[in-house]
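I have a structure here, written as structure tokens, and I will follow up with some questions on it.
Shown here: the complex without one of its protein chains, the others still in place.
The block that comes next holds subunit A.
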Amino acid sequence: MASTPHIVVLGGGSTGAGVTRDLAMRGFDVTLVEQGNLTHGTTGRMHGLLHSGGRYAVSDQSSARECIEENRVLRDIASHCVEETGGLFVKRPEDDEAYFQEKLEGCEACGIPAEVLSGAEARAMEPHLAEDIDKAIWVPDGAVDPFRLVVANAASAVEHGARVETHSEVTDLLVEDGDVVGVEVEHASGPGLRVHGTEGGREEIRADHVVNATGAWAGQIGDMAGVDIEVRPSKGVMTIMNVRQVDTVINRCRPKGDADIVVPHETTAILGTTDEEVDDPEDYPEERWEVDMMIDTLSELIPALEGARTIRSFWGVRPLYEPPDVGSTDPTDITRDFFLLDHDDRDDLSGMTSIVGGKFTTYRMMAEGISDHVCDRFGVDAACRTADVPLPGSEDFSVLRDYMDEFGLQSPIGRRSVERLGSRADEVLDTDGPNPVVCNCEAVTHAEVQDAIEGSGSDLNAVRIRTRATMGNCQGGFCAHRLAGELQDSYDEPTVREAWDELLQERWKGQRHALWGQQLSQAMLNYALHATTQNRDRDPADAPGSVDFAAFDAGPADAVDHGDTDRAGDTGVATDGGRDGD
């Protein structure tokens, strides 16, 4: 071949990042283009369940087999992104006994380790389970951090020579004579790491092949080239609790239904979900009933949820796809399989492949499939290695070290930092200067924040997903300004202020769905801290026009009338008859 084929991958979710890594490892020249942050779309809005396959063991056994296979791969290559929680399918008295048996047999048929527990045994494992739970099936479900996983894939891709462009929206596909030859993108700011507040730029990126991995947005990309990709976006709500009521994934053992899963995650637990088709992946209603249903229905499994504190809710859209001739009316009936659409074969449009459908747990397998396809196209003979080569951070991961002494951190802080960073802990935490905690709720230190800024630029929401800063109980109430301060060394003040504002708004967005009880108190406290103590709601730096400083108090006479040096000692002292002035 004359030169290395250049592939442009559209979409910075798990699939796009996975494809970028895979192709880069196989020697392609790859550019990843993402309209927002990495994980901006569906990937950043899921409950973080690492499927064992148990969920599909009755309805879709081929998916179930793929899940257990990839579950094992991810535990291996992404150990610092995965918590091996295990999972339970619990049966309430009113749930169907026959289905319980089918589930058990399905797991066995698909090679998913499964074990039946009595209600008492299940409660011994998870004491908050409802008293009337009959029995349960244990399976190797897990929790996975989608942010960390995608960032690690992107980092690995970059190590293999890929270019990753976030905050770069595709504005057009370049089509010449029925051949896609590249994309036109609008960078929200200059190329490279995002910098706010500077002039953005338009760029034509020419490519030998374009991979459309934009999930729920795939249809919009297709429209740019006049091909029809019928993605059916389906929304689901997730509600975050402030503590882990359970340490095991809890699934309800019934055929299908809303509000049937609780996934423990770091310090939180995530309740999910609903499944409802929407027209537009970016504009759909986020409704009160959905949040209420999560709490009310899942309380049947874990009664403690009823009075527990929720910290926010968020919605994601599944990029469901089914071939045109199937025609399901209920989105829960649509397969979770993925489809590779070769537009040359399908639409007489060469130079582009779309990937639609699928699920997070099998992202690597999907990426392998697409990469094989691309290799095929270009006659490249290179084996896929993504199932064997650990992701950055997971190469030599052990949590058994004594981080308290090693990095001068308090034990729980060191432990959590190291769990997040995996084998990158030394690189990040070994700093000469002091390394104070910036986000107390999630135990995120200065060094970790600086590392994230180095990786993602001035966007504090990108720093957030890399570190978990602001994702705890206070939702940024106590640390948003600290994060802004962390940007100060690298960026100018207006850039810092814009990132700070964006972070405050983003943190508010999800909290709105948790505003009662303690979280409403927290919201009022946050509002008071930001608006009263810091005056960020009416920040004079943001307000139009200047403040007439001369109209305000210039200080008490004893602080302004004296000479420069001798007044110093007088500002607080000897102005009062009684106690000293301060």
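Heads up, the rule we're going with is that a residue touches a chain if its C-beta (ideal position, glycine included) is under 8 Å from a C-beta of that chain, and two chains touch if they have at least 3 such contacts; residues count from 1.
In the analysis below, contacts and distances are computed from a predicted model.
UniProt lists the omitted chain of the complex under the protein name "Glycerol-3-phosphate dehydrogenase subunit GlpB" (options: "PDGLE domain-containing protein", "Glycerol-3-phosphate dehydrogenase subunit GlpB", "Dihydroxyacetone kinase subunit DhaK" or "Thiamine pyrophosphate-dependent enzyme").
Against the chain not displayed here, subunit A makes contact via residues 288, 292, 295, 408, 410, 433-438, 446, 478, 481-482, 484-489, 492-494, 496-497, 504-505, 507-508, 512, 515-517, 520-521, 523-525, 527-541, 543-557, 559-560, 564-565, 567-569, 571-573, 575-576, 578-582.
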